[in-house]
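Apart from one protein chain that is not included, each protein chain of the complex appears where it belongs.
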Amino acid sequence: MTAPTSPILDAHVPDGPIWAKWDKHRFDTNLVNPANRRKYDIIVIGTGLAGAGAAAALGELGYNVKAFTYNDSARRAHSIAAQGGINAAKNYPNDNDSIFRLFYDTVKGGDYRSREANVYRLAQVSNAIIDQTVAQGAPYAREYGGLLDNRSFGGAQVARTFYARGQTGQQLLLASYQALARQVGLGRVQVFTRTEMLDVVTKDGRAAGVVVRDLVTGEISSHSAHAVVLATGGYSNVYFLSTNAMNCNATAAWRAYRKGALFANPCFTQIHPTCIPVSDEFQSKLTLMSESLRNDGRIWVPANPDDPRPPNEIPGADRDYYLERQYPTFGNLVPRDVASRAAMRMIEENRGIGPLKNGVYLDFADAIDRLGRETIEERYGNLFEMYQRITDEDPYTVPMRIYPAPHYTMGGLWVDYNLQTTVPGLFAAGEANFSDHGANRLGASALMQGVADGYFVLPATISHYLSDWLNVDPVPTDDPVFVEAEAAVTAKIRRLLDIGGTRSVDHFHRRLGHIMIDYCGMSRSKEGLEKALDEIAALTEEFWRDLKVLGDNESMNQSLERAGRVADFLELADLMVRDALDREESCGGHFRVEHQTEDGEALRDDEHFAFVSAWEWEGEGVAPIRRKEPLTFENVELTQRSYK
Amino acid sequence: MPTTNKRAEVNRRSGWGEWLGPFFTSDLGLKWLMALTGIGLLGFVLVHMVGNLKVFFGAEEINLYAESLRELLYPLVPKQSVLWMFRIGLAAMFVFHIWAAWVLTNRSHKARGDIKYQAKRRYDAVNYASRTMRWGGVIILLFLIFHLADLTFGYANPEFVPGDVYNNMITSFERTPVAVIYIVAQVVLALHIYHGAWSMFQSLGLANPRFNDWRRWFAVAFAVVILVGSTSMVLAVQVGYLTL
Partner (left out) sequence: MDVRLRVWRQPKGDVTGEFIDYEANDVSPEASFFEMLDQVNEALNHAGEDPIAFDSDCREGICGACGLMINGSPHGPQQGTATCQVHMRKFTDGQLITIEPWRAAAFPVIKDLVVDRSIFDEIIESGGFISANIGSAPDANAVPVPHTAAESAMDAAACIGCGACVAACPNSAANLFTAAKITHLNLLPQGQPERYLRTVAMVETMEEYFGSCTNFGECETACPKNISIDVIAWMNRDFVAAQWKNLLKAGQA
């Protein structure tokens, strides 16, 4: 299936050599002088690393900022759950790292589907991130001399990952949250907690504000501003079971899409290989075990799928260390997408382990023999504890059971070099945009991008747009565009409450998740995707006919919140499947079974698909239009990834 | 809702503490005051007990000890003047200790709110001593009043002879109900010390993972010494070891 296309997108990437682009761009950017900044209102949706960072940075610059979060505190955004670390090109370990190497590794890891200039800028500002967060009090791990410690991570041959135990995301988010809190105390930022954005409002083609719902009182209200920043995270929850938090959703990004912002590469999702397998049908959430475990753990399944012996009694000869067998060079350290697909193949061949035959073993017995239990405890103690809490099994004596789970979405709102969407005045930062990770994200890079966008990129680029609107008031919230948007939001809520069917929101969400993981998960086929399109359409129809949401809109109603989010997931799922169908190649996390090498590896088609697919909403019930941003690679050479 | 929405403030700081300075309107300041006065009172309790243990050495020894208290720094200063300074200081420590406890208790009750836990709470760290600090304190205060009336002023002891400490102690402790009062009060005091002598390190900020066990042992030892020392006198009289 080939979608209709329209003119090529311009990413506004500055000219010049790649290392000079960001400096040149900042010089060419129009500024807002410090005395004028207080005349501007900016709305930030989401208070994760990107959102809280942007709100704090913009507040420090002197803009009036309103920040919104559905949580009861800005400190709870899901950035907090990142475990492993954050990359930076500091080269403190003296192991030959550089900005160019970080850039190169990230582009290669993303399977050559990201925009060179953005990735290079990310590598450039990475060092400032470490400086800034240290100054803000993030308690990174230290050597005994008091200097920063580094560790290595997947996809890189240098140790460039800074970390704070297994809680790096938490410590970085708290640093941003505290910077934000400082601005709240100073009166420059107002934080609206338990408030969910339900629509973007545009006037004359540019962003004018948002419509939000107070999750406690149900009150619908509008907020206007000169610019709106969406930092609302990814959409892995479209799969229902994912490592995302329960309330992570795509509503803000999806509403923006329906208001004219393009949605890029929706089919680029990351399935993380080391999660704890599902244990029962009511499971609500999957838990990630850090990628770092693969440094010392060996992955295997029994050679005989019906082997009745407990795992630690199966001798080495009767085990299949399939990653080491298939990828002798990289072994257990192949990239995430490769490891995930290999595990999936094992399960599909009915060689899975555990009570539900839905996992593979990650075994530390050899590592414990080699290094001693104490060393393993030091390295992974907190992860082992977490595993034991969830499964009630002791990973020191019984091999861990793991299985891949949806974890991160590389796709998101299309943004140009300024992080501006195709709607002027509407910006997207962090996981909500698509820009830096191509078709596969490397470990410890999500935190880097979130902080980079929020602290350094957006505050620098937003002034260019704002400078045109000096002394122009934002559109008042009693303007017809706001009145209409509020009415539409209210009508949709009414509609959800009035269906009066028989099935709960979770019921539909769970079914959607099954369709997506089966047909648009780790591997995708034309046949399956087409089937998925039909099933999603049928499920959507059933949803709007048979949904049952109790209660009212005038008080806290968690089912109603979820219903709105699932309604948007249903629409997004359709777009993801269309994008997966449209991209007739395999790259990174997008694996089309029709496009693989003889050994079953992803086969890219650079000739026909070296571009970003950016989808444009054409209206209810009309197929969206795919637009293209061609990707040119002037600084890295496109090669086929091989991990044999 | 914006985070700037304020909830009703339960502890608007005010009261007598303002007269002492802003530090003493603060909970932490009051706890510091309680710890300091607590140390003073611990010192008093210990010295008081050691002095009175002289009762085991006979009437002459203990009466001499009592007389020496009146003659501290005499003839430099008039008789009893140092004793009275001690008494005033002690009274002040009691007053501040109790006042701080009163203010903090009220604030905590307000902070707890109108709706308490409706189901039974399960406590893991709270012990009998820490839970009874407030009522224990009240009991100790009541005992103190009785004790002063009994052995300092003699109102509660018909056989009281001013100056003859040995006689007063024996005649008082010979009465079984009074002996029971003394022993119960010492148990309550020991519990109060068990938590207080540990807690004061926290309030003063003296914590270090390396020495934290030592704080607990200090409190246990102090409480045991006071309990054993004080009750030994009462029991010695009751079993007839000490007689007139």
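Labels A and B are assigned to the chains in the order they are written; within every chain, residues are numbered from 1.
In this text, a residue touches a chain if its C-beta (ideal position, glycine included) is under 8 Å from a C-beta of that chain, and two chains touch if they have at least 3 such contacts.
No experiment lies behind these values; they were computed from the predicted model shown.
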- request: Determine which one of A:386, A:462 or A:612 touches the chain that has been left out.
  value: A:386
Statement: Given A:254, A:364 or A:456, the residue that touches the chain left out of view is A:456
Query: Which residue from B:207, B:221 or B:244 sits in contact with the chain not drawn here?
result: B:207
Task: Over the whole complex, note the residues of chain A touching the chain we left out.
output: 53, 56-57, 60, 71-78, 80-81, 90, 92, 127-128, 130-132, 134-137, 139-148, 164-165, 167, 169-171, 174, 177-179, 181-182, 184-185, 191, 193, 216, 245-247, 279-280, 282-285, 287-288, 386, 389-392, 455-456, 459, 502, 504, 506-507, 548, 550-551, 555-556, 558-559
Message: Touching residues of chain B against the unshown chain: what are they?
response: 1, 3, 5-13, 23, 26-32, 104, 107-126, 130-131, 133, 195, 198-199, 201-209, 212
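Methods note: only the chains that are shown with their structure count from here on.
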- request: Go ahead and note the Å separation of the Cα centroids belonging to chain A and chain B.
  value: 61
